[in-house]
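A single protein chain has been omitted from the complex, and every remaining protein chain is retained in its original position.
By letter and in written order, the chains are A, B and C; residue numbering begins at 1 in each of them.
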């Protein structure tokens, strides 16, 4: 039984991690960290866990935690994990960081986009970018995994095969993403009140959202060169779900079957990526509560572009689910353990 | 491995049954019945099941089905199960009927409220009302179970202990219930369109809803006499969830502790009923996707009334979850098998 | 042209007041009070007013304001209006208070339910309870009007005719009310975040909500005796709207026509109260954005009770619209001036 500690267990991603680990046969949560709720019962913060979780919230002591558990998940704001981690800790436990601290290899890019000094740049080299479908083998050997961002996961997996195979010109890539409101976290802000979000839609972080360099870096690896793309996130009046609509120019004339074959080449064996049938557009309702990524595409011969689409549950494949998938890989467990969740509809 | 057949698998309750049974270790669906979609792939009707369910939809042939499975769930409109069932079928398979056909013992009451001739009144006597927490022992021995209605389940479990113990005057009972829209089914009706339901709330079936006699009959058994009560359902702009607010006059002066003790007497050992802590009102968000019933109460000394509250997921404890719970009891399995679902929030 | 000052113009009720007064031919807003946003452009707080309102927010100086305007609306938390008002001010301007400060005649009841010392009990006697349909003549002569609460308006108007005519036993009255989330205000609280409210429903303030004594007092006047009733508010995942479902025992056998005649007696001439046609249940969608109150009822001969239903837009008839209606009466204008708004659907 793997012993798990969570730092930041009372955010939405943290609580989803708890939900998923409750159904995991080989893992057991030993530490429900939450600076804001120390000594309060976890189930009083999230009452869905009433009579399921009896523990109280603990503080953020990563040092103490490292003595007691096999793996630490940090579901905390940027900067915290980098400020706590050190050699001794890394020698004792594996760390899966759900924040952005170890996602970007270049510390300057991190500091520019996050407006934050990086406290542990020495681990950037070692940290593995935990997008399981792409970096599976590296994840297996990692002791520090940077769990990808929610928008990033959906964006990359939607475009990856075509970028990798050179079928699209990466410099023409435009990613228009739409997210449910849980992506904004549980902080009490007027902008996230029910009446402000409901019955409305908006873009935000236009040409400046922090997931942009993360997508650029990873897709850059795929095509072997630096790329710059447009990424625009939008807020949607729903709890969960990310939908990505991505546009790019084709580098040559292709048929539906040819493109489908490329997607299948990368994803046919992937349990959690479903390449939909022709003309079925991904919808967030079909993946809600699950670790699936639904992808599809449409060729537009009129403009010589291809429209790629992807849908995930931002809290599962976009956060907690992927983190568990990484844990499974790191500990040699079945990759889908605890994640065989049928999407819940309606 | 129990072989399962579902008649009416493409309604919302039917599809929830599929979702739950996919996670059930001792059951396997052999027949996805759906008159409207015969020969269509089940996963094309509910795309959450893409790459999870490969089967095609079958017709309603209960006779043929009885040869192939151990238990049949009928998640169909009223009248269908009663028109198909017969001695031969009942000798071969167990039946769990999610419609109202076998819920009311008095055929006249059924025919009056449902405006329908009952085709198999001869089985009314035998059929067991499948509210597991109350009729557990009878369910275990049953071959025909009438799965309770969604409003009914929530209403009865919310009020049962106090009615049973004579703490409230059942003739003063008023049940004001609120339901998510999945309770209205997947039929294409203008009244259930997004724009008609969203941003609105209404009562319907006032003083005439068909779950009324069902609640009256069951609570009547609890207090040992016929009762008449008011039940008013309301439509709420959300997918899932039923909230019941029930009012009744107290028969004597009581303290919080005394009433709490009564609830605990009936529910402390019940896995799926959670009596909340003092002053925590049940909320549908804390039970969504799970088989839990959250209940609580508040004494109002000013009016000498008690307000009882309960929340369920109408598709789980109010339909498919309870049906699986009944199946588990009927086949001697662990009662919670396939139902140990943590509520999904947000 | 009536000059208007608003204290608390940046709450939801305050901003609705601005919306309504923009369309009022005889009134002009001179002062957009908002302690939290002093010197900020009003349209930057509510961007729907961009290029419509150019003014900046002002502070809460009622003294200064009294020199400049004819009427002051206070759309502020309880206690503020009572702490600012004085004889000099009242000699110069009329005041319409949207808070609860002057709604209850008995200062003890106020202090008990609101846990607040009342700073100006000397005006309680004079203040007129501004439920226009019931106190029209008194409002016309008032200089201080207590604008009724949102739940209260809907509850009282729904039940008033039958209480007044003695058709129901007021001691059996149970009011189950459901409100959109704008009723909770624009404060940044976790409980009112989109993800917490969406896809959920709950009761709150059970047996303790502050609108209870307000309803009791007013309906007590109607039947000429003190009454105690149950009032339970619920939070609904929608922006606007209150739905009231009220239950009471009939004092005698009545027909639909007799009850309808009583409702018509009180409301036939009332522009803003619509007694719906038989069996049409009020729905909040049909009154959204308007000053209408839709009411109807259903007799239940089985239980000898009557179910009364009412729907309003909580921000219009439940707050700003009623405040404007009061202003119109106080200044001798056409009662519906600025309020002839067709409900917006969908």
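Operating definition for what follows: a contact is a pair of C-beta atoms (placed from the backbone, for glycine too) under 8 Å apart; a residue touches a chain by one contact, two chains touch by 3 or more.
Predicted model only: the values in this text are computed from it and were never measured.
Only one residue in the set A:14, A:130 or A:241 touches the chain that does not appear here, and it is A:241.
Considering C:172, C:283 or C:322, the position touching the chain not shown turns out to be C:283 (whole complex). Across the interface with the omitted chain, chain A contributes residues 174, 176, 178, 180, 195-196, 198-204, 206-207, 228-230, 232, 234, 236-241, 243, 245, 247, 281-285, 288, 298-300, 302-303, 305, 307, 309, 311, 346. As for the chain not pictured, it touches chain B at residues 12, 181-182, 186, 188-190, 192-199, 237-239.
Residues of chain C that touch the chain left out of view are 12, 15, 18-19, 22-23, 46-52, 182, 199, 239-240, 274, 276, 280, 283, 285-290, 294, 340-346.
Convention: only the chains that are shown with their structure count from here on.
Centre-to-centre, using mean CA coordinates, chain A is 46 Å away from chain C.
Separating the CA-averaged centres of chain B and chain C is a span of 38 Å. Mean C-alpha positions place chain A and chain B at a centre distance of 36 Å.
For chain C, the set of residues that touch two or more other chains comprises 195-196, 198-199, 237-239.
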